[in-house]
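What you see is the complex with one protein chain gone and the rest in place.
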Amino acid sequence: MANAHSDHPAHLQHHFVSSEQQFDAAKMGMWLFLVTEILLFSGMFVAYIVYRTWHPEVFAHSAELLDPFMGGLNTIVLLASSFTVALGIHYAQKDNKKGLVINLILTFLFALTFLVVKYFEYTAKFEHGVFPGAAFDPHGVSHGVDYALYNIPYARQFFSIYFVMTGIHGFHVLVGMGLFTWITIRALKGEFSSAYYTPVENCGLYWHLVDIIWIFLFPLLYLI
Amino acid sequence: MGDKGVFWLPDAMSTFAGEVDALFWFVFWTSTVLFVAVVAAKLYFMFRYKRRDETSVPDPVHESKLLESAWIVVPTLLVLFVFIWGFDVYLRMNTAPPDAYEITVRGKQWAWEFEYAEGVTTFTEMYVPVGRPVKLVMSSSDVLHSFFVPAFRVKQDLVPNRYSSVWFEATQTGEFQIYCTEYCGTAHSAMLAKVVVVSEEEFASWITEQSQDLPPVELGAQLFAQCALCHAVDGTTKIGPALNGIFGTQQKLTDGTSVLVDEDFILESILNPAIKVAEGFQPIMPAGYSGMTPKQLDGLVAYIKSLK
Partner (left out) sequence: MSESASGTINYLNHDKSIKSWLLTLDHKRIGIMYLIAVSLAFLAGGILAILVRIELMAPGETIMSADAYNQSFTLHAVLMIFTFIIPAVPAVMGNFVLPLQIGAKDVAFPRLNLASFYIYVLGAVIAMAALLVGRIDGGWTFYTPYSTSVGDGILFVTTGVFVMGFSSILTGLNFIVTVHKMRAPGLTWNRLPLFIWSIYATAIVQVLATPVIGITMLLLFLEKFMHIGIFDPALGGDPVLFQHFFWFYSHPAVYIMILPAFGIISDLMGTFSRHQVSGYKFVALSSVAIAFLGFLVWGHHMFVSGQSATSSVVFSLITYLIGIPTGVKVINWVSTMYRGSVQLKTPMLYAIAFLFTFSIGGFTGIMLGVLAIDIHLHDTYFVVAHFHYVMMGGNVIAALGGLHYWWPKITGKMFNEKLGKIAAGLVFFGFNLTFFPQFIMGAQGMPRRYYDYLPEFQGYHLLSTYGSWVLAAGLFLILGYLLASLINGKKAGLNPWGALTLEWTHTTTPPHPHNFLETPIVTRGAYDFHLAKELFATGEEVSEVVTSTH
């Protein structure tokens, strides 16, 4: 692209006047995107609130089937990953490439741990016929829990909401892992510095949102 | 526009229809006056200020605060007035008098069912007494429907697993159209019925007459009204096959096999219509008819059997 400025940094796209304008634009765009994410989840939260208000006892009863230990573990894992991603941004600002890369990899591994725990949670449910939708048919006994006790009207709605919400959230975690892979590679190539670390910052913002949504999902689904 | 009642709105035949109409006409004429004013101003400005000199650049008009506030305040007062009026009429339309005569209405693809407390059920005609509040308690047995009688200015959705209600008091005897106004599938536009408004005495004698036990074939003939939308009895093909003269014959099915049309097959076809589908037809008959009592089913089978 035609650009005659001699002091033109490599990361600056031609249609921006300055790095500052580009950074501001990217950050604002990211915040707007996060707003849309919140609204996407808010639809699910509304469905949850409506059904919980209509059938509070069924929801309280069904929630007992979810394992607060697994959920709690995942909460800690995600909080830790939020910390590492924040550290990563800190190192990017300090031009510390090694610190940045290590923290990005740690974040990735925490995200992976989250999904592994989620996998075990899901399969434990599927084994006993706790599926979203038409296949919902709880049966069998394990760890002293009689699943058949959960085969009651509106339990299907609870588990549908549980699977849809955690499923969409899990999908976001997966997308986050893709993003961290991408910026780790770019970090290794040395593309980021204190002058330019917008992608790291934006991925961090995204990841905090994923974390915050889980902070709401965990008590709503597992605890109350 | 001459007789405006006929031109825009159907004749008002319920106690609150007149009030709805008064509100309608108020908004209609206010809007028309404002609309004509806007269009007239527009046309006048278009020609009065037409560009005659290519170099002319008019200066901005000093905006009048008074005028600007006026066209915010006046419409606001107008719409608030209309809102309060509409709210008032709406509340009365929503609150049925406690002594209203109740009829249970059930909507299903694609027929209406009107059940009276006296044990009478009708399908294509809903008899109501004139000059007495009637409350309809409504539900649907499949998808959403909506009960609409233009002459009474009433409309209400029918929702599965939920009761909704609507009430009216007819002011004149006669027959008035009932429409389904919530889209419900293939024959949505044929889901019609009539309200038949009769005098108190006629209504009383009609109810007594209806609640007599009918012989099965006659009961079936009456019930068949809801089938007649899709099934003819004169050999013509409608949405479904014609049903006259089929008893005892072999019917070809869509899967290539044939089946003998006997009582069992007729019953099965009513209860589980999708299992055996006649050749050349779509499996679109709703299973909603399985809710009938054994006596009604017997009547319907007997009637279909009797068709020549």
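Letters A and B mark the chains as written, and numbering starts fresh at 1 in each.
One rule holds for everything that comes next: a contact is a pair of C-beta atoms (placed from the backbone, for glycine too) under 8 Å apart; a residue touches a chain by one contact, two chains touch by 3 or more.
Only a predicted model underlies this, so the values are computations on that prediction, with no experimental measurement involved.
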Among B:T121, B:S146, B:S269 or B:Q296, residue touching the chain not depicted: B:S146
Touch criterion as defined above, residue of B:T15, B:T124 or B:S164 at the omitted chain: B:S164
Residues from chain A at the interface with the omitted partner, ascending: 2, 13-17, 21, 24-25, 28-29, 32-33, 35-37, 39-44, 46-47, 50-51, 132-135, 153-154, 156-157, 160-161, 164, 168
Residues of chain B (touch criterion as defined above) contacting the omitted chain: 7-10, 16, 19-20, 23-24, 27-28, 31, 34-35, 38-39, 41-42, 45-46, 49-51, 53-61, 63, 68, 71-72, 75-76, 79-80, 82-83, 85-87, 89-91, 93-94, 142-144, 146, 148, 150-151, 153-157, 159-162, 164, 177, 179-190, 239, 282
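By definition in this document, only the chains that are shown with their structure count from here on.
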Chain centre separation in whole Å, for chain B relative to chain A (CA means): 48
